[in-house]
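One chain of protein is taken out of this complex; the other chains stay put.
The chains carry the letters A, B and C, assigned in the order they are written, with residues numbered from 1 in each.
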Amino acid sequence: MADTIKVGMIGYKFMGKAHSNAYRQVAAFYDVPLRPEMTVICGRDKAGVSAAAEQMGWKEYSTDWKEVVGRPDIGLIDISTPGDTHYEIAMAAAQAGKNILCEKPLANTLDESRRMQEAVEQAGVVAMVNFNYRRVPAVQLAKQLIDAGRIGEIRHWRAVYLQDWIVDPEFPLVWRLQKDLAGSGALGDIGAHIADLARFLVGEIDEVCGLLKTFIKERPLPAATTGLSASASAERGQVTVDDAALFLARFASGAIGSFEATRFATGRRNRNSFEINGSRGSIVFDLERMNELQFYSADDPPEAQGFRTILVTEGVHTYMNAWWPPGHIIGWEHTFTHSVLDLLNGIVAKESPAPTFADGVHIQSILDAVERSAASGGWVRPE
Amino acid sequence: MADTIKVGMIGYKFMGKAHSNAYRQVAAFYDVPLRPEMTVICGRDKAGVSAAAEQMGWKEYSTDWKEVVGRPDIGLIDISTPGDTHYEIAMAAAQAGKNILCEKPLANTLDESRRMQEAVEQAGVVAMVNFNYRRVPAVQLAKQLIDAGRIGEIRHWRAVYLQDWIVDPEFPLVWRLQKDLAGSGALGDIGAHIADLARFLVGEIDEVCGLLKTFIKERPLPAATTGLSASASAERGQVTVDDAALFLARFASGAIGSFEATRFATGRRNRNSFEINGSRGSIVFDLERMNELQFYSADDPPEAQGFRTILVTEGVHTYMNAWWPPGHIIGWEHTFTHSVLDLLNGIVAKESPAPTFADGVHIQSILDAVERSAASGGWVRPE
Amino acid sequence: MADTIKVGMIGYKFMGKAHSNAYRQVAAFYDVPLRPEMTVICGRDKAGVSAAAEQMGWKEYSTDWKEVVGRPDIGLIDISTPGDTHYEIAMAAAQAGKNILCEKPLANTLDESRRMQEAVEQAGVVAMVNFNYRRVPAVQLAKQLIDAGRIGEIRHWRAVYLQDWIVDPEFPLVWRLQKDLAGSGALGDIGAHIADLARFLVGEIDEVCGLLKTFIKERPLPAATTGLSASASAERGQVTVDDAALFLARFASGAIGSFEATRFATGRRNRNSFEINGSRGSIVFDLERMNELQFYSADDPPEAQGFRTILVTEGVHTYMNAWWPPGHIIGWEHTFTHSVLDLLNGIVAKESPAPTFADGVHIQSILDAVERSAASGGWVRPE
Partner (left out) sequence: MADTIKVGMIGYKFMGKAHSNAYRQVAAFYDVPLRPEMTVICGRDKAGVSAAAEQMGWKEYSTDWKEVVGRPDIGLIDISTPGDTHYEIAMAAAQAGKNILCEKPLANTLDESRRMQEAVEQAGVVAMVNFNYRRVPAVQLAKQLIDAGRIGEIRHWRAVYLQDWIVDPEFPLVWRLQKDLAGSGALGDIGAHIADLARFLVGEIDEVCGLLKTFIKERPLPAATTGLSASASAERGQVTVDDAALFLARFASGAIGSFEATRFATGRRNRNSFEINGSRGSIVFDLERMNELQFYSADDPPEAQGFRTILVTEGVHTYMNAWWPPGHIIGWEHTFTHSVLDLLNGIVAKESPAPTFADGVHIQSILDAVERSAASGGWVRPE
């Protein structure tokens, strides 16, 4: 019977719900070396967090994150809060010697993220930033095909992350639309994901050149929020983040790429999609059909070449052996379960699984470079 | 805080895993009127069932189903075993006054299924047969569109359930290929699902005419099995069920339909797909893309008519409000969670949710009619 | 410079337009051994046929098909009229020693078609029945993949030909809805095409069992017709053909199949689609995307299996070298150009290209068997 690790989770809304599910599910499907105990969940609103604890299966709740981080029985601190609080919580958790799972992006500024990286490295704790889309089985397959040389030398990366949840100008000014809380808009929220996928699959980025755009500059203040939903009040406030971010990139390898993140792609609910073209093949992925990967191989016979749609649900596919028979698809939330699985293995092995905080810093430096490029109107190297 | 109901589950393999997940998850996402307690799981193999209990979160295990059915604390008996045992367990559970969730098909023969229906009706227990695909949100949407008259009068039903897991002639003779255990082959295993969907969406079937086919008549006996996987031994045995079943149907409404269930559709892992054509519109569904529904409306303007792909992940879609934001897809296993949700509501309301055992009998009578038609070579009315 | 052959074409509407295009285009793209001269076009309505001659590029027109067939300079008679006239024209043309291209289906009855076959064989002329969908390059590729064993032993054939042009009950009673002119409805018009594709790709059919359905039994008489379009008059008449035809089949090879032809599939304009499952692979085609073929190969590595979408526009694909660069798709009418190309080669080689009149008879015998099965309610062997 596996040892256990007690988890303290800060944050209980959208990400809190997804992380809770992962802790509840991981040992029911995988042979984990360490069973996570859902010990304490933490949030500022007592009524909200106590109800969340009850519904999602946490033993206790707290309204004081410092108390949670300070508890000697807790082995893992999970940071599922908005970006403006990541820094303070992570610094405290590292100092307290806790292992950490931190939602992305790592921090709201490049500088903060660097100090967080230093802190966890000095503390010697296992720490991971949760760019969960690396752990979609189809994305893992993409990585394997690339590493095995199946698409040859990569020439092109072409990624979009398209959403449409704020197309309505009356959609209220939730925290994700406020720079002081969210750091940035589409860029940091969803652009960060495709930047992480680009580094994971194609490699380091040398230079970027891009633009940021805010289509709707003023919105009603929110009256109340639940997850991504919110009702509007009569007062209005300034939108201080980007609605859309586009940038071009030159990779260290010689490949070139384009990135687009927007919340104004009407009809695209959650289209996180990339295409990679190599000298011998190509790969296409779309999160809305996350159980599929398209793969083109120039090694197929000339009369029978084409993009094949692989249903990534076989036992041979990473993470899939634990779930259901072939063709029985899995849902979005399992990307978190896979993250937790690898984190637990990392904790036992005393090695931070990728994406580490160092990876988180790299992403932050890319986002920062995009913002500087948007301001300067030219090409900028991530620092 | 909700009351609880103690569950005793018979069977712990493929279906047992899916049902366990539903009991573990339902209250974490839905406001249930009754919380299921995962009290006892039952199977013949002590090592197997005890490991399953441990991994899947059951408090106790048992190797004696009669003992489980006899326990006074148990309020719900879940039958997740192969079809040959459904009858005996369900009869005992009904006599013991237990509510029942029974995997499909209800029984291996029409006669057994009828007696099961009588038993639960006499006992006054809540009983449901788990044709889980009714509870895919996209299928629920199909039903709503039809009921709202959005596709008009239905003319055509066209359904296939295509799998390919026994294409290899050396795939061993697992229980699903043995008539005494499974009742029938593709017909009862997957054909039953599309028959249930046809009744749910189009209505009663008056007549069928079909064929059954066994492509591979002899297979190696299994050495050991795990879920759908199995290794082969040197000995061989007769395949006693159909590999494929095709039939045409006339519905009571005047619509006509075709059905095909096969385990020999190379490349189709789990394609449970239907198309419905009505006088004003059409609907298409495919389980491999179960978060999508295609809908064509003749009411669209002439220049802009076409099949639209609806991503059935909105809050307005049945069952979806509890899960994730729009565009964040759910997996196959949640069909079971939805079944359990509705069953729990049914238990509180003391009303068996559809598909009831009476529905199960109807399906059994259709399968029986197909078998008789295949034998006689003509049209047969379900009894 | 190639020799020429003078063509006399009977019929000038939908099929006449498609055939005219083929004669006008074939030598501009292919190196033909014989250049077709568009000598005379024939129809009953003088105004109509003279305008058609002018627009479509025929040198002369005639209103008397017997005169055309009797002209000594004409080397090829093209029969593009409704089915009730095929017999008389083809018999006369064969007697006059003319080569023949006859639209499908060959005749309105099995008996007529047999006499037509005998006549052309006795006359020693080259004769072809124009099941044009054999000559879609993607269908040719399907044939090549099958012949090369790429999908192994065929188990399943699954074909639909879905249209929706008479869903409106007020669509008038055009000739295609009258048994004395059209022979049958969806069965002979579009079901004949998928029957021909089944024979071409899978082989001979041993037995069929099916149903015919007429949803709308009475319609307004047409006031005037243009191609498939027509306006309605106030009077009404009986629909004497099937709106839909469904049948199951057993192939001589042991494969089993399903066929559906309907004019009531709302939203499906011209979906002539088939799927073939073999022991090692599968193939899918859809005429609405006729430049594509889907192909699944079980020989692909286990982690990278999937249906690939082949864009059948390469120089290596049959017929495609003459058209445009890869990825530049061709249209529906080129199936006719390909038929004429092969016919011209056949005339020079003095060998009737498939589908020959013998093939046409086979299809007629299948249609006849389906009609008998629909009447008797059981399995019927094509005679």
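Note that a residue touches a chain if its C-beta (ideal position, glycine included) is under 8 Å from a C-beta of that chain, and two chains touch if they have at least 3 such contacts.
The structure displayed is predicted, hence computed values, not measured ones.
Participant: Please identify which residue in A:K6, A:R115, A:R280 or A:R372 touches the non-displayed chain.
Facilitator: Selected residue, touching the omitted chain: A:R280.
Participant: Per the definition of touch given earlier, which of A:R24, A:R155, A:R289 or A:H317 contacts the omitted chain?
Facilitator: Among A:R24, A:R155, A:R289 or A:H317, only A:R155 touches the chain that is not shown.
Participant: Looking at the whole complex, which of A:A28, A:M56, A:L177 or A:A244 touches the chain that is not displayed?
Facilitator: That would be A:A244, which touches the missing chain.
Participant: Quickly run down the residues of chain B that touch the omitted chain.
Facilitator: These residues of chain B touch the chain that is not shown: 141, 144-145, 150, 292-297, 300, 302-311, 314, 316-317.
Participant: What does the interface between chain C and the hidden chain look like in terms of residue numbers?
Facilitator: 1, 14, 18, 20-21, 24-25, 27-28, 54-57, 163, 165, 227-229, 268-271, 287-291, 311, 313, 315, 323-334
Participant: For chain A, which residues touch the unseen chain?
Facilitator: 151-152, 155-156, 158, 160, 162, 164, 167, 209-211, 213, 215, 244, 246-248, 250, 254, 256, 258, 260, 262, 264-268, 275, 277-282, 296, 298, 305-307, 377-379
Assume only the chains that are shown with their structure count from here on.
Participant: Let me have the rounded angstrom distance from the C-alpha centre of chain A over to the C-alpha centre of chain B, please.
Facilitator: 35
Participant: Taking each chain's centre as its mean C-alpha position, how far apart are chain A and chain C in Å?
Facilitator: 54
Participant: Give me the residues of chain B that touch two or more other chains.
Facilitator: Only 268 qualify.
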